[in-house]
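With one protein chain held back, the other chains of the complex are shown just where they sit.
Right, subunit A next:
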């Protein structure tokens, strides 16, 4: 049995596969396709203090290996979530990471405070990509100081037992700087990356494809950007747990993020394509680890940072290895080298 257990700050999850905020609904949608209690955690759509009707349509356009959206964080607001959706998730023993959003620091802290009293909230994820009305509409994620100010305030409002994750945007010059500022401000972990700004123009109507003109790009198209960000931030902050997000569609995509330094991964846009994507990615990730003779997920977090051949290795004659060049010939019976944490 592969040990898939992973930790995000003080939170221990039985497996590393999460839904990405805004792509997994509030559980009921995907619960019709698989048991949401089997997820590492369900990350909710970003919740605001008040209900939000979102943006007018068209809200979504398909782009090559991606999706461009401008839904405008439509949601019921935190109170309806707490009374209607959270109990449903609790009944199914789902671990819930609540994504929070707002237009000002006060709105975020208001939501964080309400969550503190709610049973069954495993962690809070701060969506830093909202425009700060007090800072001329610039997003919190865009500046280390603005990000730190928000993280500090949310950390102070949420009870100590609840880890606070900061979700970073890659639309910045120096994501490592923002990550360091968030970690210094008390973030227990980092989720990265959020969507990238994008735009599509409909060549039939000759006008922007989205009513919101510009939108947010997600899907496999952004995966290399996300892997790069996770790799860079893990190199700078190896002790800070990272949730890798961005175009994960298969177990191997998930493994790529883990190797870059992610302790957990979140499946987003792939869920639009395949409502059972999370369950499938988990199954495939477990298989991929087994195939490589890895019996603990935690052992390979950030492995890509280590030079090849510099690892502690042990010989395990019982595991066949069909990947990774150095190959099992003779029916997998050949002893193979395997890295361990020991």
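Note that in this section a contact is a pair of C-beta atoms (placed from the backbone, for glycine too) under 8 Å apart; a residue touches a chain by one contact, two chains touch by 3 or more; residues count from 1.
Everything that follows uses one rule, which is that contacts and distances are computed from a predicted model.
Q: Given the choices "Imidazole glycerol phosphate synthase subunit HisH", "Ferredoxin", "Branched-chain amino acid ABC transporter permease" or "Dihydroorotate dehydrogenase electron transfer subunit", state the protein name listed in UniProt for the chain not shown.
A: The record names the chain that does not appear here as "Dihydroorotate dehydrogenase electron transfer subunit".
Q: For a quick check of understanding: of A:67, A:97, A:193 or A:288, which residue touches the chain that isn't displayed?
A: Going through A:67, A:97, A:193 or A:288 one by one, A:67 is the residue touching the chain not shown.
Q: When the complex is taken as a whole, what residues of subunit A touch the one chain not shown?
A: 22-25, 28-30, 32-33, 50-60, 62, 64-67, 69, 71, 74-77, 211, 219-220, 269-276
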